[in-house]
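What you see is the complex with one protein chain gone and the rest in place.
Then we have chain A:
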Amino acid sequence: MSRIANSVLVGAALMLAGCGSGGQAATASGTVTGDVTVFAAASLTETFTRLGEDFEEANPGTKVRFNFGGSSALAQQLDQGAPADVFASAAPANMKQVTDTRTITDAPRTFARNKLAIVVPKGNPGGISRLADFADAGRKIALCAEQVPCGAASQKVFELAKVTPAPDTLEQDVKAVLTKVSLGEVDGALVYRTDVRAAGDKVEGIEFAESAQAVNDYPIAPLAKAPNAVAAKAFVDFVLSGEGRAVLSAAGFDHP
């Protein structure tokens, strides 16, 4: 409940911010200026924060604001009219949620690919080495809830590997899963390869073969009612540019 209330508050704050910037961008049509509000998947937290800084530097007078979260929650907020300029989802399914309602009219473009990896706390206390270990009820396992993209991808790899996992918790986004691992509360989890890299040396990653068959495409698109349409388009172009690609691949994303 309180979480929902929080997102409503965030929405209201964004609305105010959006109103302020909208006028500013209109006066200087053509040049990129003002606030850009980007709703992005939780797994993009580090890369997009970096890209936002680079974008602000390349376009003085702009300010990029982010709302990171589970792609499904973000899509839901956008469908309910949350004022944003750009949506970057961790899966085409959640992008479809917003294109179906015509909240996004431009054709979304795939800008990155990601695959899952096993993640264990430093030192691997649970001795996990392969997907089959996730079926052991004696080990503490965290997975993403099936509603969010990482959960859907996890389900797919378990089906491919013919493993029935025995999770202890189904988290609401990939970063929540990662937190449980880095605190050592679970023995193992499935997150994106990029999340393993972002968590640094608090965790260890283990690649597995089935992950190649459950690759997540990340689509991005400007919103139909973007308060700052010019900057929205510029930000999308920036993510798709060579510069954006370099930041993404440094973080472990594959290029489509």
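Simple rule for what comes next: a contact is a pair of C-beta atoms (placed from the backbone, for glycine too) under 8 Å apart; a residue touches a chain by one contact, two chains touch by 3 or more; residues count from 1.
Here is the rule we go by: contacts and distances are computed from a predicted model.
Novice: Can you tell which of "Carbon-monoxide dehydrogenase large subunit", "Bifunctional protein PyrR", "Molybdenum transport system permease" or "Cbb3-type cytochrome c oxidase subunit I" UniProt lists for the chain that's not drawn?
Specialist: For the chain not displayed, UniProt's protein name is "Molybdenum transport system permease".
Novice: Using the definition of touch stated at the top, determine which of A:Val36, A:Ala73, A:Leu131 or A:Leu190 touches the missing chain.
Specialist: Final answer for the missing-chain contact: A:Ala73.
Novice: Looking at the full complex, which residue from A:Val64, A:Ala90, A:Ala112 or A:Ala145 touches the chain that isn't shown here?
Specialist: The single option touching the absent chain is A:Ala145.
Novice: Would you mind spotting which of A:Glu46, A:Asp106, A:Asp136 or A:Glu185 touches the chain that isn't drawn?
Specialist: From the options A:Glu46, A:Asp106, A:Asp136 or A:Glu185, the contact with the absent chain belongs to A:Glu185.
Novice: With the full complex in mind, choose from A:Asp136, A:Asp168, A:Asp237 or A:Asp254 the residue touching the hidden chain.
Specialist: For the chain that is not drawn, the touching residue is A:Asp168.
Novice: Of the residues in chain A, which ones touch the absent chain?
Specialist: Missing-chain contacts on chain A: residues 1-4, 70, 72-73, 75-76, 140, 142, 145, 147-148, 167-172, 176, 180, 183-186.
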